[in-house]
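Encoded as structure tokens, the structure appears first; notes follow it.
The complex is shown incomplete by one protein chain, all other protein chains being positioned as in the whole.
Naming follows writing order (A, B, C, D, E, F and G), and every chain is counted from residue 1.
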Amino acid sequence: GFAKIDHDRAKRQGFPEVIYCAGKTNEQIADIFAHLYQKSEQNIIASRATLENYQAVLAKVKDAKYDEFARIIYVDRDTMPIDDKRFILVMTAGTSDIPVAKEAGLTAQLMGNKVQYCFDVGVAGIHRLLSKKDLIDKANVIIVAAGMEGALASVVGGLANKPVIAVPTSVGYGASFHGLTALLSMLNSCAAGVAVMNIDNGFGAGRLASMINHMR
Amino acid sequence: GFAKIDHDRAKRQGFPEVIYCAGKTNEQIADIFAHLYQKSEQNIIASRATLENYQAVLAKVKDAKYDEFARIIYVDRDTMPIDDKRFILVMTAGTSDIPVAKEAGLTAQLMGNKVQYCFDVGVAGIHRLLSKKDLIDKANVIIVAAGMEGALASVVGGLANKPVIAVPTSVGYGASFHGLTALLSMLNSCAAGVAVMNIDNGFGAGRLASMINHMR
Amino acid sequence: GFAKIDHDRAKRQGFPEVIYCAGKTNEQIADIFAHLYQKSEQNIIASRATLENYQAVLAKVKDAKYDEFARIIYVDRDTMPIDDKRFILVMTAGTSDIPVAKEAGLTAQLMGNKVQYCFDVGVAGIHRLLSKKDLIDKANVIIVAAGMEGALASVVGGLANKPVIAVPTSVGYGASFHGLTALLSMLNSCAAGVAVMNIDNGFGAGRLASMINHMR
Amino acid sequence: GFAKIDHDRAKRQGFPEVIYCAGKTNEQIADIFAHLYQKSEQNIIASRATLENYQAVLAKVKDAKYDEFARIIYVDRDTMPIDDKRFILVMTAGTSDIPVAKEAGLTAQLMGNKVQYCFDVGVAGIHRLLSKKDLIDKANVIIVAAGMEGALASVVGGLANKPVIAVPTSVGYGASFHGLTALLSMLNSCAAGVAVMNIDNGFGAGRLASMINHMR
Amino acid sequence: GFAKIDHDRAKRQGFPEVIYCAGKTNEQIADIFAHLYQKSEQNIIASRATLENYQAVLAKVKDAKYDEFARIIYVDRDTMPIDDKRFILVMTAGTSDIPVAKEAGLTAQLMGNKVQYCFDVGVAGIHRLLSKKDLIDKANVIIVAAGMEGALASVVGGLANKPVIAVPTSVGYGASFHGLTALLSMLNSCAAGVAVMNIDNGFGAGRLASMINHMR
Amino acid sequence: GFAKIDHDRAKRQGFPEVIYCAGKTNEQIADIFAHLYQKSEQNIIASRATLENYQAVLAKVKDAKYDEFARIIYVDRDTMPIDDKRFILVMTAGTSDIPVAKEAGLTAQLMGNKVQYCFDVGVAGIHRLLSKKDLIDKANVIIVAAGMEGALASVVGGLANKPVIAVPTSVGYGASFHGLTALLSMLNSCAAGVAVMNIDNGFGAGRLASMINHMR
Amino acid sequence: GFAKIDHDRAKRQGFPEVIYCAGKTNEQIADIFAHLYQKSEQNIIASRATLENYQAVLAKVKDAKYDEFARIIYVDRDTMPIDDKRFILVMTAGTSDIPVAKEAGLTAQLMGNKVQYCFDVGVAGIHRLLSKKDLIDKANVIIVAAGMEGALASVVGGLANKPVIAVPTSVGYGASFHGLTALLSMLNSCAAGVAVMNIDNGFGAGRLASMINHMR
Partner (left out) sequence: GFAKIDHDRAKRQGFPEVIYCAGKTNEQIADIFAHLYQKSEQNIIASRATLENYQAVLAKVKDAKYDEFARIIYVDRDTMPIDDKRFILVMTAGTSDIPVAKEAGLTAQLMGNKVQYCFDVGVAGIHRLLSKKDLIDKANVIIVAAGMEGALASVVGGLANKPVIAVPTSVGYGASFHGLTALLSMLNSCAAGVAVMNIDNGFGAGRLASMINHMR
């Protein structure tokens, strides 16, 4: 009754509807999850999920797993082929940005991509980033998660000759305004063609990176 | 003296530095343009250019052309191969968004892409958009330029199974806040994985679309 | 002492003053509720009420009911005639917007209107909305509750030939800014004549829809 | 080529597409206007038009008229019936709000409504408003245009038992922020069910008022 | 050590320094309060105080009282003369604004003024306010506390021929932005010469009203 | 027709309605001015007036004068008694704030007050202010006009034992945001009881100061 | 794995990387701290630390100390020479600003500087500040921490002939917007050359003051 699940989505967009848990009751989440699980044969993802949400899902779907860091409930049926040569690189400016990076990375993995991580290479010590130049060169798509002033996106955008997806994070305080500063900074990147996501939107970054990584 | 042109950029990123004309004098623009023209054998682009800027450039570079709509000065040496099967689709919500769409489209063309346009298909009359479904299906990458509430990006993002790049435009008045509303709207798109650019940043959209379109 | 209840309101505006519970003590709410209950013979509504508020009211007014979803305490005396042919359609973009929709719907019902709901028809899967076209055509007034980018209001506004009342919800995160983005988006709707309410103001939407639905 | 006129709109919504002139060239406006003029037999409206826009239109459509105050180019074919008993009342807080009121009023007239005006009845001298109580009582729908703090909308909303459509205007300075303060004020009206439009959006108010006034 | 109490203030400004409790430890508050209590013979006020703060003060100053509504700890030595003919009128738009009104009123009382209250006379039912016209006429200074759109300040400002001090309150939700809308609204009052205070700053309003009320 | 002049205002508030010229045509201003001039025997004020506005007024009212600095058109009939002992002190932080100060001062003068000015005593050189301590002590009411960070209001508020009216000015650049910073700064003054006006609202400050100065 | 500690920083910038604790787990903090402790022979600092963070660190590094006020975990090896003649003066406007001042002061001390404090000298009682003129004259660098309107920075900036570092604090309420007002105010200081830090960024102020104090 309460939900109109978009069952056509897997056909239309290659992946079933992803459940956004915030603002839904445990019952609603478990119902939708179970429904998708039965109707689809692909992987299932529920984002922004709490442990409590997970327990409600688990009672209905025994295969469901939970990644506390990425705040994702998922079923991994491993049905999708993974191209091991083309990987998505997920970078963070600091250690505190890792949860958003994990949300992006796990989303991309569940959508059939190889993912590599490179954490804590913020621009305050630029040599850390420069020493990762070959990883940047080998990657097929890059996701950059950074809070505070978000400068990492511009520097990576200037070094890489491939799509860079910038995810501002809410890491910081005061005039970081819960990620707004990083968001604005990334939108104004002097490196041309950086794609920007909503604050803390690791999921969207993973989804876009996956779409690009599947192109040939 | 005054400029450190990034001559390495063509090698690093496959295309020479693009000149951002706003805030530069005619002399500075003409100097940088002439310099890039001599050092590179690729196409040259100067964005956000006025007619006056163009005249200064033309005095030094006879091949330079100007697209008044897109506000771009360029040299088109046609050196880059164009893949005619994979095209970038540039859509607008209204007629007033066309200049931004043209900035995106011309940038992409000069970077070696086939471009198709589809103007004035905003969501107030959704049948106009739905009748373009097969164009959406055939495109390789889609750019959506929209002002006011920018809802077109979400609807296209939900219909397409390929990267959608959203460019908010400053079209509108009052609480459109010169494009801020469209920008925020696109960042919060309920369609997963929409990439967002700065307000009126057709150039960035064209550059990103080109990078994605060149992947294989 | 502390409150000047507007007893003249039922006469002036056809419905007694509605109590806004936030920021009032249990005692104040119960006192005002009991007062209105005695002085009026119509339905009584208290909005933004907690369960605790309800218990205080119940101790004084045995007929009082509580709808936890809509956060409304009410007395339903069924005194007002309901026209079954003209109904108000309340739509939501997602499942998380349902509470606001319920506040609007219950308010309208208690003011003497037939209400129909249609949840989870957001624009990321536009076919869900299009399949409800005849419901849109039959409705007399439409309320649209949506968070994130709030694009549903524009699409419905473009499809319907009747008043559309848009209620932005605080559903979303990051640059949704607690509903501000949906609010701005709806104010800039490219569909002409969409009426906008404050963020999460289901009550106001229900009240306006009722006034319009009672016109002849 | 450049525009996809929504010819279906008159059928779908009872009135042809209205042209938003800002950001369009004279040629574009004249072309679209002439096109609509030929395809439709109803009244034609182009809003936010300059005198220059008008001259371009006039060269193609001899019947076109221009209201400089309302900034509207229009063709009045008088094809639509007008119900003289049900009128829309358009009120302003000050003299400087009149242009927005005229945009609303003329739009409503061209859509087949009787319109009455009541200017300069702002709350700084409340007796001026109270002396118009019977006009408020007789009207079928009310539009309130006010800048500065926009308080008139709340007071009228509390006096009237019919839909009140509030249009914030950009009249004011400093912390009026070009109409933002009036907009926010109207969204937070303590009078229940006031409908709010974008800043200076007289057109939208006229359109909504017309839709409500045509209901029976 | 930690505080430089401004002992000169009573001499300079007729009343001792008032302690702002937020952000101070219980010990700091109690120390400063005790210090002022010993050095001065006038009334002592500590604002924004919690019950816990009060208990710490009480342990050191047996005469200290606490008004939970006004969030004020005080010592009332009744040393100051009160002129019974000139009173300060404190009005509120709704019931939820009463705490701010009480902060203003108690501050003014402790500074030697007669205070009268008039609650819940918001503009949604303007007759409630108009019926208090003679109270407005008799008052010497008026304080208006209102949240949501804060329109009461303008209406009172237009009725009264005496200083009106407007205090926006954080009552409301959504686009009330915790009092910002009421603040902006009051700053743009079309009634000339309304004095505005910070959001919820009942203390400042009481202090200013007292200064004006003491003039002759 | 177009204006409902509030002729009752002089009786109700001791001074006729003041015309706000921005957004009015020359004809409208001249008409209202002439009307007030005939119906009232007091001074007449039109604020925010241009030289062009003045010429239109002068054609109808030979007595009208214009103060270009204060942007005020006025008729000075000298009908109101002036108390020479009680003066209003108008201070500015810099030289660029003088126009706002003049708007305040002239308004107050025309409303029957003695005014003294003290310009350019901003806090960057605090000795300039301290050397004016006796002027501060002798004044009855103080108006402080300051832009940039507006700190002068707090320092004067801490020195004076009388009402201080703060007018933020739009003097400054960058993060002064056209006066917003000075406005916010003054609202948060650590000196208790500073009254704040809208940005550049010298008129309101003069009006409030006059009301306070007339109390006894 | 998760962190790329910038071990080169001590060599490059004279002090090891400072750990920003917010958003990190206890394990991450303890690991990084222990790592830095072993690799470096200088003092170690972790900012924005909770007591719980400290306990986790203490389990691994016995020498670690915690300053609850400054929210800093540190190891003080006293390896750096301290010049006793050149001191950094840390001033606050109120008592509530002390925690930020302590963060600044302790940071500077651990980086090898002599620090003096001067609390509660805000501009509401300017004589308190003026009586500290010789401290201002003797200091080598000055840090000013102030909330609300932050005016202290301007006054000190005008008195001192040495670098003044302004740290806005989040002390205040309502339109202080969690420190934004103080931040904007300090950025617009009419005293030339005041350096501004992020809201509550005592750490950054201490670091900058230390760098300046070490120059010769």
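We adopt the following convention: a contact is a pair of C-beta atoms (placed from the backbone, for glycine too) under 8 Å apart; a residue touches a chain by one contact, two chains touch by 3 or more.
Given the structure is predicted, the values throughout are model-derived calculations rather than measurements.
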{"item": "Contacts of the hidden chain among displayed chains", "value": "A, B, F, G"}
{"item": "Contact with the hidden chain (one of F:36, F:110, F:171 or F:184)", "value": "F:171"}
{"item": "Residue in contact with the excluded chain [from G:125, G:150, G:174 or G:204]", "value": "G:204"}
{"item": "Chain B residues touching the omitted chain (full complex)", "value": "2-6, 8-9, 12, 17, 20, 22-24, 28, 32, 48, 168, 170, 178-180, 183, 198-201"}
{"item": "Missing-chain contacts mapped onto chain A", "value": "93-94, 122-126, 130, 148-151, 154-155, 157-159, 172, 174-177, 180-182, 184-192"}
{"item": "Residues of chain F in contact with the chain not shown", "value": "94-98, 119-121, 124-125, 127-128, 171, 173-176"}
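Just so we're on the same page, only the chains that are shown with their structure count from here on.
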{"item": "Contacts common to chain A and chain D (chain labels)", "value": "B, C"}
{"item": "Which of C-D and C-E has more C-beta contact pairs", "value": "C-D"}
{"item": "Intercentroid distance (Cα basis), chain E paired with chain B, Å", "value": "56"}
{"item": "Chain centre separation in whole Å, for chain E relative to chain A (CA means)", "value": "50"}
{"item": "Chain centre separation (chain B, chain G; CA means) in Å", "value": "45"}
{"item": "Contacts with 2+ other chains: residues of chain A", "value": "12, 183, 198"}
